[in-house]
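A single protein chain has been removed from this complex, and every other one stays in its place.
Letters A, B, C, D and E mark the chains as written, and numbering starts fresh at 1 in each.
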């Protein structure tokens, strides 16, 4: 399963819900305001860092760049993809769930 | 100052922001999905219960009733008002700030 | 392009509808229920999950007269007649809100996060809002 | 009804604009900035606060080419020319996001929650989104 | 007392417009004056006269129009927000007018209170 999270973890609790209910082995892609969750210096960093063994984490590059985070340090192990990479993930995984 | 909070504290962090930045003595009125914050049995109850000395808390009755919470136990000290009471609070207080 | 009336699929897919939002503050809960009802006509394998503030959609005793909106909670009781019977509620979400099964307008299966997680992972199409 | 061109108020009120939302994910940040710019023509006492994810609006280095949206962060630099000079950022919000003053596109006054709270309480009109 | 009201969301999707309408009605009922309701962001969608809710649902566009007529409330739709969202004179409901953001600031200056409803 591919899960997308599009909300900032400092504004809403939806990243928590995704991490609680997504099955192990899922891919989790942070898009739109969800990309703030990938910041190594942000308060939510441990939430993602602590689950590296359970999920594969991705973050959408164009959304990072738009927010001035192109060069920001990301949580170790989070992989940056573009829209093409988003499409690939959606194609590889059996289904998509948007956490809104 | 009259502050309104219209989001569920279990979904968003906006009640926390209001409680952090509202000045002591302010009135805080929970409306729309914000009324869930007033539930004595909810996880957010201590947030409001712990600040009874700093703020006056109100909750909008029609929004409670719509959500089936008319008879629910509320955090001690939270006062139920109707839309007329909302108007009175807005008139009594110098300004209104919506926490959205 | 086929209209919905002409369409009779041979495939049966597992459709999951995920409700995570409270009613009335936003329209997502109501409009999501409209999708579930329509999906019933397609002979698919439909499941509906209520988690986070979505469990409030099922709270008994809703009375919307004072906010001049339509109380749609009775419609959940119609799901059974549409053969939508796989209704799951997350236990952890109920507990965090001080609710129990007795507070809900319909019979549902209350599952732990872990049990729910397994069901959600087995779906073909997930519609959330 | 007077148009805005004819309106020259005798009163000066304290107007506060509160920015708590991140840019681009929603349009509130951009459209809120449009109000601030217009307010400058009314000779009022204008303050602008950035707190919570609103501090991200001021992040340096925004490049929106990849999402096909307009980068509006340079417009913050125009505020000075409009005599909008009371720009406040909450220290706690910066810290929670791993940001410092050096990360921001404009000079602002960084205040603690408590200091900010006092300024916010002294306003006549508060516009938030 | 003179109230100004700011509505930041459209009808149906968020409760903001409903709450604002109930507030306005209650204020008028208590003898206050609602000098202006300003519609910004998606709030401009409240002025779309093509809106046709189900028969058993409230019709917010119509309710606002009626409030304007009965109580002389000035309903102002922000021109910039409306243009990009496709709310133009040809689909504008009765009682609404399209004008600039200055009308919001003005409402803040001449009114005693500005009350905001949004998402």
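In this text, a contact is a pair of C-beta atoms (placed from the backbone, for glycine too) under 8 Å apart; a residue touches a chain by one contact, two chains touch by 3 or more.
Note that the coordinates shown come from a computational prediction; the quantities given were computed from them, not determined experimentally.
Asker: Over the full complex, note down every shown chain the hidden chain is touching.
Answerer: The omitted chain makes contact with A, C, D, E across the full complex.
Asker: Sort through C:19, C:47 or C:128 and give me the one touching the missing partner chain.
Answerer: C:128
Asker: What residues on subunit D make contact with the chain left out of this view?
Answerer: Counting over the whole complex, subunit D touches the hidden chain at residues 24-28, 67-70.
Asker: By the contact criterion defined above, which parts of subunit E meet the unshown chain? Give residue numbers in ascending order.
Answerer: Per the touch rule, subunit E residues meeting the hidden chain are 10-13, 41-42, 45, 48-54, 57, 61, 83-88, 90-91.
Asker: Kindly note down the residues of subunit A that lie in touch with the hidden chain.
Answerer: Touch set of subunit A with respect to the missing chain: 6, 31-33, 62, 82-84, 86-88, 90-91, 95-98, 100.
Just so we're on the same page, only the chains that are shown with their structure count from here on.
Asker: Averaged over CA atoms, how far is the centre of subunit B from the centre of subunit C? Could you give it in whole Å?
Answerer: From the centre of subunit B to the centre of subunit C is 28 Å.
Asker: Touching two or more other chains, which residues of subunit B qualify?
Answerer: Residue numbers touching two or more other chains: 6, 10-11, 13-14, 32-33, 62, 82, 95-98, 100.
Asker: Indicate the residues of subunit D shared as contacts by at least two other chains.
Answerer: 52, 124-126, 128-129
Asker: State which pairs of chains touch, listing all of them.
Answerer: A-B, A-C, A-D, B-C, B-D, B-E, C-E, D-E
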